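Input: one structure, supplied below.
Every protein chain except one is present and positioned as in the full complex.
Per-chain numbering from 1; labels A and B assigned in written order.
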Amino acid sequence: MSRKTKRRLGDAAVSVIAIAIGLILVFPVIYCVFGSFKTAAEFMKPRLLPQSFAYLENFRNALRQAPLLRYMVNSCIVALFGTLARLIITIMAAFAFTHYNFRGKNFCFFLVLGTMMIPGDILLVTNYTTVSALKLLNTYLGMCIVSFVSASQMFMMRQRFLSVPRDMREAAMIDGCGDVRYILQVLLPICRPVVITLFVQSFITLWNTYLWPLIITASAPNMRTIMVGITKLNSWEDTNYELVLAGVTISLIPSFILFIIMRRSLSKGGMDGALVG
Amino acid sequence: MKKSLSRIIALLMTAALLAVALAACGGTTASSSSAASSSSAAPSSSAASSSSAASSSAASSSSAASSSSAASSLLGTKDVTITFWHCASDEAGTLMTKYIDEFNKTNKYRITVNAIYQGQYSDATTMLNTILSAKNYTELPDAMQIDATGKVMYSTSGKAYTVDDALAAHPDDKLLSGLLTAALANWQYGGKQLGLPFATSTTVTYYNNDLLKKAGWTSAPDNFSDVIDLYADMQKAGMTQKVLQAVPNTPTLANWLGQIGSYVVDQKNGSDGTATKLVCIDNGALAKFLTAWKAMYDAGALMNENSSVDSFVAGDVALMTSSSSALTSVLSKVGTNFEVGVSKYLRVNDTASHGASVSGSCVVMFDSGDELRKEAAWCFLQYLASAEVQSDFAAGTGYIPAASASVGLEPYKTTEANKPQYKVGREQLLKTPEAMRSVTIGPSKDFYYAIMQGCSDMLANNESVSDAVATLNDSLSTLLTEYARNNK
Partner (left out) sequence: MNSAPPSAAASVRDAQRRCAPRARRGNGLKIALFLAPILVFTVAFTYYPFIKTILESFCSVNTKGEVTGFVGLENYAYVFGRSDFKKAILNTLLLTAINVPVTLFITISLALIANKKRPLSPVYETLFTMPMAVSMSAACMVFKSMFSPKLGFVNAFFHLNLGWFENRATALYTTIILTVWMGIGFDFLLFLSAFRGIPSQITEAASLDGAGFFTRVFKIQLPLISPTILYVVCTNTVLAMMCSGPMIIITQGGPSRATTTLMYMMYASGYGSSDYGLAAVVSLVAFALTFGFTILAFVFERKKVYYQ
């Protein structure tokens, strides 16, 4: 057998094994999607495939029993608004750190970076008290306000701003361009890949947060995000698993769309320094 | 440049406006459970609902007569909306929605009840605690359904509008006498009647009559040693199932200790005031109970796992001690698989008294400062505690009707006649000694888990009873002293 054929056979064998492993890995997702097409009686039997893929009752019941679409809108609003706010704050801060010198600049910079060392979860209880004192419980602003600062994103933005040549700014200043105009019309277009990457990362992070929206919307079921909503689908006595799985499947659709968008934006190479090594 | 600057300012202002709008955008008082109510109205029986509709208007007119006799009643003068937080789910939830809709439709005082389902009682009390801590008193509901874990928080909230307060403003001699004493007593704290009982239950024993018959038993086991005997007989008949699957927790422990004449904590299990120490250690009651409990486990009759309805329904255990409120649900889950019997709650030994304390939920009111809303809430409370609503609710769930007149009313009358299982809980409640109280303490959740932990560890790690008593004494007392230290 020639070397090339041996290599091709080896490749094929490894590919098949890899796909098999991949399918085992992805099995929970397959199980979830298949399970949402089963009737309650079918669920009791340990068969993988449902009787028919045309059985859509579970989806209808899940949508009727819980306002899943409303949850998705909530998630969207929280993620969108939080991401926009975060980006604006990050850009403003990164610009200030790179284009100005002032007393206490280093102190402020490391103050912000220091938040990377403190995991947000341990501050949950106090932040909850703060937000409820600000009367922001059960509101969209309350849900995203704790995520307005991301030190790692600010750091990345700053790195990117630093690599923009000085001549740009000086030329713009000569033309009489103010700071804000410069940011909007010159700097951001240059740094667009990074901005887009950070936008997508932020959006996905905010879309996926669980613990904070859980306690902020504990008493307003209509304001829940989809992540919190699907965990509240079963009442504590009865668990109709096929309904739960149908709801989870519905929630997976936007997750997968976001996943695809993220893979695309990663592959476009906007991850300057985001991946280590 | 000026143009773009103004554009920036416009953008910032829009962002600020958006932020304020998003902050205002909330979901509490504005949203009602209309989505849930419109889709999940499962009719119990059309005859029942039409009769209860007719009788509930009778109820509200009779309460109208009583409340308008009080000085300057504001009811009916203008439209009023009150907020009601409840934790009723499954069958109880469907029925609760039905009653609220009926009240909204048929009450004569232009009262609209805006009901919000808050999830489990623990979620609701957490929400309440947050509001009280942040002093957001405008967020408080007008009426709220609480269970035993919310009593202390409600009572110390500073915004409680208790039944005593309402009766002082609108006297009614006949109201309290029409309700079961044991049910009322459960919702007293510090000498005040906090709320009116809504869902009243007690703990009973469910048994799988088919399994019992196979083992040669014609009636359910009465106490722990009977359980051991039953297990021996079941083994002889070749059966592999266990008899009981349970881990003691606060209410069940209080029952069992109460049966042998001891409270768990002082202040009559915390109903007279803040409980600060255990009383079941020195009098040996806890040790007595744990010895009998361990004997069941050592004989093989007991499974050291949490009671599970699924296990009982699947026929894996012969007995299940559970709330009488689960009756309707258990019957429907079991269907025709086997015959379900209900008997009195297991006794520790044959010298113990029978009985179990009351559990369930009540409805309390908050003082919003608005007299009309307070009156409307009081009217709604009385509606929920009326004989007709209680009869319908008990028939649909298995809870015991809190109004004594409900026994003679449909649909509960027929239900009890056709299914004698419903009678057991009610009769047990009437015979339970008045001294038996459920436990009311501050650290209720931690206490609950600590008891479960201590008892299940004793069996799982094969500790001696005295070691287990020492561990429980240590952990439970620490919880009480810590709470007392932090909440002087």
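Just so it is clear, a contact is a pair of C-beta atoms (placed from the backbone, for glycine too) under 8 Å apart; a residue touches a chain by one contact, two chains touch by 3 or more.
Since the structure is predicted, the reported quantities are computational estimates derived from the model, not experimental observations.
Contact with the chain not shown here comes from a single listed residue; of A:I77, A:L124 or A:C177, that residue is A:L124. Considering the full assembly, B:N306 is the residue among B:T181, B:S219 or B:N306 that touches the omitted chain. Checked against the hidden chain, the listed residues B:T414, B:S464 or B:N487 yield one contact partner: B:N487.
Summarising the interface, chain B meets the missing chain with residues 122, 126, 129, 132-133, 153, 305-306, 310, 314, 442-443, 445-446, 449-450, 452-453, 456-457, 460, 471, 475, 478, 482-483, 485-488.
Where chain A meets the missing chain, the touching residues are 11, 14-15, 17-19, 21-23, 25-26, 28-29, 31-32, 35, 43-44, 46, 48, 88-90, 92-93, 95-96, 98-102, 108, 111-112, 114-115, 117-130, 145-146, 148-149, 154, 161-170, 179, 207-208, 210-211, 214-215, 227-228, 230-231, 233, 239, 241, 244-245, 248, 251-252, 255-256, 258-259, 263, 266, 275-277.
Operating definition for what follows: only the chains that are shown with their structure count from here on.
Listing the residues of chain A that touch chain B in their complex gives 64-65, 67, 77, 81, 85, 88, 128-129, 132-133, 135-142, 176-178, 180-181, 184-185, 217-223, 232, 235-238. Contact residues on chain B toward chain A in their complex (touch as defined above): 1, 4-5, 8, 15, 18-19, 22-28, 31, 35, 39-40, 85, 89-90, 116-120, 123-124, 126-127, 130-131, 133-134, 136, 139, 309, 329.
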